[in-house]
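Of the protein chains in this complex, one is absent; all others appear in place.
Then we have subunit A:
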């Protein structure tokens, strides 16, 4: 379970998260929507400790992420993350990309790491690309590679930071399909997304962020069917 309490984040003088309170249960799929600059991506970065916070707490399975002495490298193994830019390691094949972290972070044997990697690549539909370098993969394939890379660490949670925003329109579908598959398998997911269809169909809850504040959270039927906040209404009217 992820518990976020009164979370504040500043970039210099810029107040990007203004007191966020949020619980994410095991098995839940939460979509986070809102305009660019509303703080939704920053929220993800504070959950796995890639960004420090100035006030408040994030607790993942009882571990206070921002407490002194927290082993972030260990914690991050529980929190897979997929970014807007897929960031495949260009010097490694697809298989090596996925096998690297299990090998060096988890200390798996080379054979074991490669086995895990092959299984995860098959899982995301790249079973025929094991020995291909990322430069020979499409954006959609590279993003699925990034998902497989994160899954290879056997995380408890997956954080998606606008995973489809940098993709050509015709490649968005395959990545969303993969995310949908993970959701159906019961993965706990927090998806920052601009894909309203995905948020509506796949999520258990949808949170709307506006200027660093979580304006509204609820089941998709409520957020999309009967939004309470004026900002949510305006955002959704423009998003459609």
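What we mean here is this: a residue touches a chain if its C-beta (ideal position, glycine included) is under 8 Å from a C-beta of that chain, and two chains touch if they have at least 3 such contacts; residues count from 1.
One rule holds for everything that comes next: contacts and distances are computed from a predicted model.
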The chain not rendered here carries, per UniProt and among "Glutamine transport system permease protein GlnP", "Stage V sporulation protein AC", "ABC-type polar-amino-acid transporter" or "Tryptophan synthase beta chain", the name "Glutamine transport system permease protein GlnP"
Checked against the full complex, the residue among A:74, A:110 or A:234 that touches the missing chain is A:74
Touch with the missing chain holds, among A:4, A:137, A:153 or A:190, for A:153
Filtering A:30, A:43, A:101 or A:179 for touch with the omitted chain leaves A:101
Out of A:31, A:48 or A:232, only one touches the absent chain, namely A:48
Touch rule applied to subunit A and the missing chain gives residues 48, 50, 73-74, 76-77, 79-81, 83, 85, 87, 89-91, 100-101, 104-106, 133, 135, 146, 149-150, 153
